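The following block contains the structure, expressed as structure tokens.
For this depiction, one protein chain was excluded, whereas all remaining protein chains were kept in their positions.
A, B, C, D and E are the chain letters, set down in written order, and residue numbers restart from 1 in every chain.
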Amino acid sequence: MKLILAIVKPFKLDEVRDALIAVGVHGVTVSEVKGFGRQRGQTEIYRGTEYRVHFLPKVMLHIAVPDSLADRVVEAIQAAAATGRIGDGKIFVLDLMHAVRVRTGEIDEAAL
Amino acid sequence: MKLILAIVKPFKLDEVRDALIAVGVHGVTVSEVKGFGRQRGQTEIYRGTEYRVHFLPKVMLHIAVPDSLADRVVEAIQAAAATGRIGDGKIFVLDLMHAVRVRTGEIDEAAL
Amino acid sequence: MKLILAIVKPFKLDEVRDALIAVGVHGVTVSEVKGFGRQRGQTEIYRGTEYRVHFLPKVMLHIAVPDSLADRVVEAIQAAAATGRIGDGKIFVLDLMHAVRVRTGEIDEAAL
Amino acid sequence: MAFTRKLWIAAAAIGAVGLGTTAPAQAQVAEETAFILNSFSFLVHGFLVMFMAAGFAMLESGLVRTKNTAAICLKNIALYGIAGILFYLTGYNLLYAGVDGGVIGSLGFWSADDAAALAGDFSGGYAAASDWFFQMVFVATTASIVSGALAERIRLWPFLLFTALLSGFIYPIAGSWQWGGGWLAELGFVDFAGSTIVHSVGGWAALTGAILLGARKGKYTAGGHINPMPGANLPLATLGTFILWLGWFGFNGGSQLALGSAADVIAIATIYVNTNMAAAGGVVAAMALTQILHGKVDLTMALNGAIAGLVSITAGPDTPSLPLAIAIGAVGGALVVLAVPMFDRLRIDDVVGAISVHLVCGIWGTLAVPLSNPDAGFLTQLTGVVAIGAFVAAATAIVWAVLKATIGIRCSEEAEMIGLDQAELGLEAYPEFGRGSQMI
Amino acid sequence: MAFTRKLWIAAAAIGAVGLGTTAPAQAQVAEETAFILNSFSFLVHGFLVMFMAAGFAMLESGLVRTKNTAAICLKNIALYGIAGILFYLTGYNLLYAGVDGGVIGSLGFWSADDAAALAGDFSGGYAAASDWFFQMVFVATTASIVSGALAERIRLWPFLLFTALLSGFIYPIAGSWQWGGGWLAELGFVDFAGSTIVHSVGGWAALTGAILLGARKGKYTAGGHINPMPGANLPLATLGTFILWLGWFGFNGGSQLALGSAADVIAIATIYVNTNMAAAGGVVAAMALTQILHGKVDLTMALNGAIAGLVSITAGPDTPSLPLAIAIGAVGGALVVLAVPMFDRLRIDDVVGAISVHLVCGIWGTLAVPLSNPDAGFLTQLTGVVAIGAFVAAATAIVWAVLKATIGIRCSEEAEMIGLDQAELGLEAYPEFGRGSQMI
Partner (left out) sequence: MAFTRKLWIAAAAIGAVGLGTTAPAQAQVAEETAFILNSFSFLVHGFLVMFMAAGFAMLESGLVRTKNTAAICLKNIALYGIAGILFYLTGYNLLYAGVDGGVIGSLGFWSADDAAALAGDFSGGYAAASDWFFQMVFVATTASIVSGALAERIRLWPFLLFTALLSGFIYPIAGSWQWGGGWLAELGFVDFAGSTIVHSVGGWAALTGAILLGARKGKYTAGGHINPMPGANLPLATLGTFILWLGWFGFNGGSQLALGSAADVIAIATIYVNTNMAAAGGVVAAMALTQILHGKVDLTMALNGAIAGLVSITAGPDTPSLPLAIAIGAVGGALVVLAVPMFDRLRIDDVVGAISVHLVCGIWGTLAVPLSNPDAGFLTQLTGVVAIGAFVAAATAIVWAVLKATIGIRCSEEAEMIGLDQAELGLEAYPEFGRGSQMI
């Protein structure tokens, strides 16, 4: 199994979720994160003083998938999340050793 | 060492923490996340319009443990977090290559 | 490649970011988390009743780096984040199998 | 003689004193005392209405999303300032100076003339500036109605320009037809405190604006789906509603325009009670209806219901019995619960429900006056509603269209996505909450 | 002759004028002017008290958790509306009509009768509706007290049903014993603006409700452990307290019930000062005591302390010297700091401290009246406290018990866990903050 971490722009989340469902993913865990990268934050002005916001809002998805699905999932995310503009995000793939469904105790692929 | 990611229902957090302490875990890192899975979000009504909330509040725990503890930790979480109702969450186990304690620079099992 | 997870004190974030840039890291993803460990939370009083706050605010960084950079990154974080006081945090290193840049589809080291 | 909102004051004040000379029991209030009390009523009720600006600001900041919250706060405080300036420059005189049964007053700055009173002749009835203050806070209310409906996508400066034109020209002209002693006054149209003249005028301006501006991106998706965009801070919306409720005692009570006789204070007291009970009726009706229709009680609808009750009673808060006041408010509350989703189905995107509350209930309230006021006729009321509606809809549509064609009224798609706070103000309303930049 | 809250007004108004005929220096205020001023005092002070509804709403929304915030907002605006309607239907007449030294007034809708005044006889003293308005906002205050204590677990509709019975029957009957000229008035019981009649009545209703409803799940764990559930928005709670403080000038000042003579305005001014200083004493005492007991100063206790001072002075704001007013308030502030954890140890779960503030300090304030008022006796005061306490505790316990046994008063465990906002209202107070659904 693989654990896929995808960092994408927040307003792309719904499209990514739909794409994941389309390729057969049944579950996703999402967190609000801030990203720092090539994309530069905007300059703001507060009470006459300029300052730069370095970290930009992103969402990070954790998606556990069977090995067989991993490539398709990565492609689906990339296709759905890309705008072609800087800051679109990253996808990271980790090896996942075990998975357990808390409710039933089912393990590994049956747990996903 | 293993890095265990557990996604559980928020109100189960205290029980899970107690269970982890009981099996000898010394530290945990927790984040607020939203989950999407078999459990369906509730329907809400705002100003006469129905809509569905897809993502449900969960908490995600990161727990680094020595290999020897990993199985017991997974079991402990599963036992503490299960309600038997859909949406109880998942436990994922990753291989952890290195660990460092920032304060002292201690490494690996000594760092946990 | 490696995926480095670093949990540090929130007010150290700017120093850690600067240290990462200094060693050649181009991107970081940060999330707000709460930590439980040897550091004990403070006791608070609300309306005449004492209680203890168990989980303390931390930030967690996800940093994907080429293998060649991993050690230097870990050292840089440790140096920048350490105060010598309990609760400084942890650094975890995971093996990263694949990376994709969403915008371009570039993969692995080119994606970082 | 035209019964204008201004002359009528003087008439009332003189009347009380005049009658006094023949009916000793009623001659007890010295003319100067009546002058003081009339003026003080304008001031006290005026500051209550002024505070409604805060009520609108809170209601609207509670009902927009966080990324547009600072922008709506700014619009609300700016419009209050600008409306006052324009009402000084042109509004007051267009509304009150020399309308004489016609359709418009005269151009010119307002200026106070208290010479007579200072020389001991109190027949003017009140201090000039107290009257101006009270009239001015009404124009600000009209302008406040628009901001909520068009929130989250209209650009700051075009909106403020519109506000200036509304306050300085459109509202005063519409108002002059009745309150200024214009043709509607001659016809016998009754609109005690402005269900039509204030609330519907604001509502029409909001409606034409909402249509010309278009809905927020993503609000209505293909296939007729409506996408709710929940308000970010409902306790603030609740606070805003309570402030509006408070301010309405000034709005309706002060519109008696005099406090110099027992008859006046009896009228004002009656107005307070009816105003309060119409709001009570509105909130209860809205709650009951949402419970029946949806099985849950939507707080934002209950809040809208309270304001709906207040708008509904505003055309005639002086004549209904208490149970009729409750009923008039309750119908208003129910109307809002039905109108809000209706406008959504028409794809007219009104962020805070201002059109449902102020336009729909403004019309209802105006038409309900004959239920208790024998001086009002249904057809005359309808004439007023239609005439003012037609004029304001046309005038505001033209202004919006011209603004749209020239400087533009809508923010860019990107500004809408990141929010007006960042795009136009360069800051955040809540930098440490939610996705705020100051957390990490 | 019974000195009732109503008759007394008339007496005062007539008195001032009556005396005037023999003492020319005091006869200067024309009867009609006095009539206007008396009525206007009711209206101005009444709108201040009305605004206390917003104060309670903000205080309570600040002290509950986010998941129950919209629900408490809804309860507060709904109860204000419902209390007014019931006070019209039954409350006013039960409280004031024909009590005559007895224990209850008569059934029937309230109706205004200003015929005499309109015919030039001003001996009634004030406009009927101004009096009703002022009395009505008091009943809403009583109802507001209950909502905070029972927050986060009581169901909406049963709570509102209780509110209706409290406003329409229980409060008016209790109040009739003194303010209506009932047996306690004959006995000489003194409760100027309602430490007992308003605040303790609300407090008893909250106490019986809290006991019958039970504590929030998880509040008290096995082994006597108390689990704090911190309020979600303390600036709103602070705002609410300031609004209550403001409103209290109306509450106590307006309870002079007249403004038609120099003596009246002197009394009102004294009341303003004492009211203010009691609150000042309460906030300072609460701060000092928490600093001493806990080494830190709890903001929520300081806020409760201010309100405690206000409740404490309410039974007799007219007679104490300024330092005594500070002292009475300070004792109130200290009492609250001790009472809040005491109720927690008794496992009586009062979310906002309403029982400590309104019941405990209401009793204290009533018993403190003889310190400065020679007309009040300690035993009579105690009789009033006990009699009204016994009646209201019994009546409300019965109502709660019947509601519990029939339609039920407590939400389901699941509703409590997800919060009443989602369970009963189907929305969130802060969808973009914290765990709000609109962030992801």
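We adopt the following convention: a residue touches a chain if its C-beta (ideal position, glycine included) is under 8 Å from a C-beta of that chain, and two chains touch if they have at least 3 such contacts.
All values derive from a computational prediction rather than experimental measurement.
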Absent chain's touching partners (shown only) are A, B, C, D, E
In the whole complex, not just what's shown, which of D:100, D:114 or D:186 touches the removed chain? D:114
Determine which one of E:33, E:319 or E:422 touches the chain that has been left out. E:33
Spell out the interface residues on chain D facing the chain that's missing from view. 30-33, 35-36, 39-40, 42-44, 46-47, 50-51, 53-54, 57-58, 61-62, 69-71, 73-74, 76-78, 80-82, 84-85, 88, 109-112, 114, 117-122, 127-130, 132-133, 136, 156-157, 233, 236, 239, 424-434, 436, 438-439
Could I get the residues of chain B that touch the absent chain, sorted low to high? 10, 13, 30-32, 59
When the complex is taken as a whole, what residues of chain E touch the one chain not shown? 23-26, 28-30, 33, 37, 41, 44, 48, 65-66, 230-235, 238-239, 241-243, 245-246, 249, 253, 259-266, 268-270, 272-273, 276-277, 279-284, 287, 291, 294, 296-300, 302-303, 306, 322-323, 326, 430, 433-435
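As a working rule, only the chains that are shown with their structure count from here on.
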Where chain D and chain E overlap in contact partners, by chain label: A, B, C
Between B-E and C-D, which chain pair is linked by the larger number of C-beta contacts? B-E
Using only Cα atoms to place each chain's centre, name the chain farthest from chain B. D
Rounded to the nearest whole Å, what is the centre-to-centre distance of chain C and chain E, using the mean of the C-alpha atoms as each centre? 53
As a quick test, compute the distance in whole Å between the mean CA positions of chain B and chain C. 18
Quick one: which residues in chain B touch 2 or more of the other chains? 31-32, 34, 44-46, 55, 94-95
Could you check chain D for residues that touch two or more other chains and list them? 230, 294, 296, 298, 300, 435, 439-440
